[in-house]
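Take a look at the structure set out below.
With one protein chain held back, the other chains of the complex are shown just where they sit.
For clarity, chains are labelled A, B and C in written order, and residue numbers in each chain start from 1.
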Amino acid sequence: MDLAFIIIAVLTLASAVAAMSLRNLVHCALCMVMTFAGIALTFLQLNAEFVGLAQLLVYVGAVAILIVFAILLTRSEDAKKEVRFVSSSTVVGFGVVALVAVSLLAAIQHTQILPPQSVVAPHVSVKRIGEQLMTNYVLPLEVIGLLLTAAMIGAVVIAMREPDPADSVDVQQRNGSPLKLDPDSKKTAVVANE
Amino acid sequence: MLGTGLIKGMAQTAKNFVGSYQGPERLVTVQYPEERLAPKENARNFPFLVFDGDDAQKGLRCVACQICEKECPPKCIYINKSKDKKPDYIGKPQFYPATFDIDISVCMSCQICVEVCPFDAIKMDKVFELSTTDRFEALLLHKTELAKPNEYFQELHPTEAAEIDTRFAEEKLKAEAKAKADAEAKAKAAAIAAAPKPEPAPVDGSIPTPVAPKTI
Amino acid sequence: MTGQLDQLFVSLKQWLVSFLPQAAQPMAGILLSISAIIGAFATMFAITTIMERKILGRIQNRLGPNRVGPFGLLQPAADGIKMLTKEDIVPFAADKLVHFLAPVVLIIPVALALAMIPYGRNMTAVDLDAGILFFFAVGSATELSVFMAGWSSQNKYSLVGAMRAIAQMISYEMPLVLSTVSVLMMAGTLSLPLIVQAQSGYIYEILPRWNVFTPWGLAGFVLFMIAATAESNRAPFDLPEAESEIIAGYLTEYSGFKYALFFMAEYWGLFAVSGLAVTLFLGGWNAPFPFLQWVPSWAWFFAKLGTIIFGFIWVRGTLPRLRLDQLMNFAWKFLLPMSLINIVVTAMWHFSRVFQFVGAREMRWVLCALVLAIPYFFLGRALGEGRPAKRNYKFAE
Partner (left out) sequence: MTPLHQYLIFSTLLFSIGLAGALLRRNAILVLVGIELMLNAANINFIAFWRYSPNPEPNAGVMFVIFSIAIAAAEAAVGLALIISIYRHYRTTNVKRIDGLKG
């Protein structure tokens, strides 16, 4: 067993558990960043230098910041009030997770893995990746470009503020009360949200 | 075009940068502890008490009327009136402050005490190097520290001091003349009338009238 | 002799490492390089703080600090002692752990980024194949630390400063990266020592082949420096730590050693990004003229670095702080289009290399410069639109 791998794996898994279980959303986001950094380190350890750095750039630099922004923009009281009680869905959820984990682990355990023929670590230079992106993988690259453009435009359109917030139906769900459509309650809801 | 203003500004600061090495007259600051600028005529910092003559306690103009104590917005003046009286510059017996303290850590240099003082006894000082290592005792100035001679005030504010001095001198002359007249009138009256009629006490003022021994 | 002086630090390291057993040598070599970098930049941080104050003073017709030691040169030592002996105050409501971790998270990536830069011939601590990608990857972690600092302080000013900082850093990271793309296109590599090597040699045996002396290189350099100023939160882009508006933003609740750490990390970030600018555009450790090649390569690098830092200080002493909307407009409506156009111009430059007729070199220079200058003019004018007309004062002036 490789000591470096064990340290990275344990830290990554621990921070992943923390990211999924902590109460404070910002703490969750920070633990998530640690998880992503650990995964990037795993990539680096597997000689995938470019991917590891891309992982760091995209996840730590962009996705984490996006999530942090989202957390701060959607701060609401019920983030703190999230009570934990054992409900049927919790039990079913844990059951599903356990089932998936056990079946995957069993599958891994029973798989005969051939010893790698080439012991030498494959060196993949950035130049080689670039050349392949421009030759063999040029169609996926263009599709990805299109996808990212579409995603960007979509994200902007979705998150753009509506011209008049009073026109949109604000649902006052804070008290768990269903929406009443008489004009008075709507007005109060808008005022309360300001 | 974008950037022309930036270049102009950069050129100006570059000129300053080079120029400050070329011509020291560009430098606007003074190397403070070694060289100082003379304080401005109307500069003011904290109040002090003016006394006439040589003896700080004898010549103190303050009569402990306590107007300044009442008017002081941050209430940093503490006065205890004396039980006895002593003569002022005219020779009139007056109360004097048994203690007169100013907490300059509280004082806000508003000069209101100076404005209200009818006796020109409290004036604003220009000293500013007052830092001490003790926050409480050292910043509570007592009468002995507050008292400063008239000559000092004359140095600080020559015009105002001169005006006050002439006024005081005139008043003193007047009072002396009046005292002389009174004395003459008294003598005359004593000579004329067999039964002398006493004058009211406060107006009566022969020059040396040590009423009571001073305890300071 | 010149070669020896040039390789002084390399040979010194090899000599020191040779005392150790064979197995420990690579590790010891790396540790030695890193401690040398940390030591050198800690010293440089001290020098820069005093020089910055002195230069700012001179720009404002003052003397600057001159009390501690001869000419005030011991001022950084005094500042350091003051910082280290101050009480370390943590707000009661603060998230203690995150508050503690924020400066640490800031300084580690910055130190890692410093390890990437080629300081001289054979003087790169970590020579990665994707060096510049690593630089930007670790650089993106600084945003996170700023957020941690601002959020954990539980102070509105801190949070406002942190959010401003993140918005600004994200906006300016794009022109920063895009302006480097042109250099990467021409050099054909992501490795920083190879980029420096691509800029060695001289045109007509006398003019340096630095990227900054080409139209796209000059434009890229200017764009890069503007974006770098914003990335390192320096004036005129210092809104996140605007002392006069939001009392130093995310630094508000920091004191003592943590504040010093933040301060140092910020300066190190400045050095790192300036070092990257030197590497990408100013020819790295190459000498400007062939007859000056006897000067050691690392001396050239640090001379260029010092020049750039002087430029930063000069700009700080001159320009007033931008408003937030101006800041965002500038990034998205001017820098981003310009850096995209710059990439196109680089491609033009690259493909016009095949023309060999007389005057082709000059012609492509002029053409590329024109393609950059026209959008610059129009984008600059568009940026100024909506600005109030120049006021005429009746009594002033």
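Side notes on the structure shown:
Following the convention adopted for this analysis, a contact is a pair of C-beta atoms (placed from the backbone, for glycine too) under 8 Å apart; a residue touches a chain by one contact, two chains touch by 3 or more.
Just so it is clear, the structure is predicted and the values come from calculations on it, not from any experiment.
All shown chains touched by the missing chain in the whole complex, by label: A.
The chain not shown here touches chain A at positions 1-2, 5, 9, 12-13, 16-17, 19-21, 25, 28-29, 32, 35-36, 39, 42-43, 46-48, 50-51, 54-55, 58-59, 62-63, 66-67, 69-71, 73-74, 76, 78-79, 82, 89-90, 93-94, 96-97, 100-101, 104-105, 108, 113-118, 121-122, 124, 128-129, 132-133, 137, 140, 144, 147-148, 151-152, 154-156, 158-159, 161-162, 165, 168-174, 176, 178-179, 193.
To be clear about the criterion, only the chains that are shown with their structure count from here on.
Viewed as a contact network, the protein chains form an open path, each link joining two chains that touch. The centroid of the Cα atoms in chain A and the matching centroid in chain C are 31 Å apart. Rounded to whole angstrom units, the spacing between the C-alpha centres of chain A and chain B is 75. We define each chain's centre as the mean of its Cα atoms; on that basis chain B and chain C are separated by 59 Å.
By the touch criterion given at the top, residues 98, 128-130, 133-134, 136-141, 143-144, 147-148, 151, 163, 166, 170, 173, 188-190 of chain C touch chain A in their complex.
Residue ranges of chain A in contact with chain C, taken from their complex: 26-27, 30, 33, 49-50, 53-54, 56-57, 60-62, 64-65, 68-69, 72, 125-127. Remark: chain C residues 55, 58-63, 314-315, 317-319, 334, 376-377, 379-381, 383-384 touch chain B in the complex.
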